[in-house]
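Below is a structure I'd like to ask you about.
For chain A:
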Amino acid sequence: MPLVLMSLELIEIFRWAYGLLAELGLPPVWVMLISYGVIGVLMFGVLALLALFLVWWERKVAGHVQQRFGPMRNGWHGWYQTIADAIKLLQKEDVDIIARDKFVFFWAPVLCFVAAFLAYICIPFGKDLIVADLNIGILYIMAVTTFTVIALLMAGWGSNNKYALFGGMRSAAQAISYEVPMVASILTVIIYAGSLSMVDIVQSQNSFFGWFICRMPFGPIAFVTYIIAATAEANRAPFDIPEAEQELVAGFNIEYSGMKFAMFFLAEFINLFTVSAIAVTLFLGGWEGPWLPSWLWFLLKTLGIVFLLMMFRWTYPRLRVDQLMEFAWKFLVPVTFANLILAATMKYLGWYW
Partner candidate 1 sequence: MSEYLSVLIFIAVGTGIVLFTFLIARLIRPRNPYPEKGVAYECAEEPIGDSWIKFNPHFYIFALIFVIFDVEVVFLFPWAVAFGQLGLFALVEMVIFILILFFGLYYAWKRGVLKWV
Partner candidate 2 sequence: MTRDELKAYIESNFVGRMTLLESGKVEPMYEIKADDLIEVATKLRDDLELKFDFLCNMGGVDTRERLEVIYNIASTSKLHRLDFKVILGYDSPAVESICPVWPGANWYEREMYELYGIDILNHNDLRPLLLPEDWDQGHPMRKDWDAPDFVRMPEL
């Protein structure tokens, strides 16, 4: 079995298919289009499965933290619970809200999903298992995931509902505030990796002590600040003020039902996986690891981070919106930039492994 798993390398299939298409005499652009299109659809399938799994897992984690079981009645420990949810959401009516802004209301979930989806172009799932190794990889991911904010703001504005507007405004403010410390923590890694490409970043931490989290003392600081900022970026508790149930009922998605709501839901869990995957790539050595196939290492590490974020959600109270902003600007931003200067100085002096 492990042999089979190890030979499963997407890039090989891709190369083979690419060669086949090229032999058929299609123009190269068409070959690119078709192959990337197929990969895109495949990626969607993987992400949808992943999101279904994550939703189920979240409910199980919540259940067990709260001394109950979570879904139990649909299959073994409720494993097809989220499939039932998906089928349900598919046939849920899409309510025509009279006062909404039709265009903005419609495109917000689409943009939200696409923004989350785009990040997966350059996330290295394993050795050679990456859609396109863009040379500005991490910068690109930062750029596209920020579109989610615009989508949430659109959702808040387009719904013409005060609670939704609050949610949208809050999410925008939160995302722009935590963007800065997040990028600053990422920069500490980039100084050492010397490249923005995700593959290069992983390859520059090729042993356990080469992982950036093990680079004393700035590595752990950068990791912790990144995790905090990432939790906020992914709108997870204790930073889930855009959809704070007890304050804003459901926040920006208050007027969405059916498939449109499902897209927000999906995007939320995809984003959760994205930020965890970035954390793994930047700080925990990406796919590096002995014995097991690289993609499995990547998956295990990422799910570990996801689990951490889930535990945050089910243990901490929620921050208030002003405390959240002050925390970002008055604590995280100074700390991350000081850490950045520290890391640069140590790099210059050569005091590092």
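Selection criteria: all candidates are chains of the complex that A comes from, given by their letters.
The rule we apply is simple: contacts are C-beta pairs under 8 Å (C-beta built on N, C-alpha and C of every residue); 3 or more make two chains touch, one makes a residue touch a chain; residues count from 1.
Remember, it's a predicted structure, so these values are computed and weren't measured experimentally.
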Options 1 or 2: the chain contacting chain A in this complex: 1
Sites on chain A touched by candidate 1 in the complex: 29, 32-33, 36-37, 39-41, 43-44, 90-99, 109-110, 113-114, 117-118, 120-121, 131-134, 139-140, 157, 159-165, 169, 173, 176-177, 179-180, 183-184, 187, 190-191, 194-196, 249, 254-255, 258-260, 262-263, 321-322, 324-326, 329-330, 333-334, 337, 340-341, 344-345, 347-348
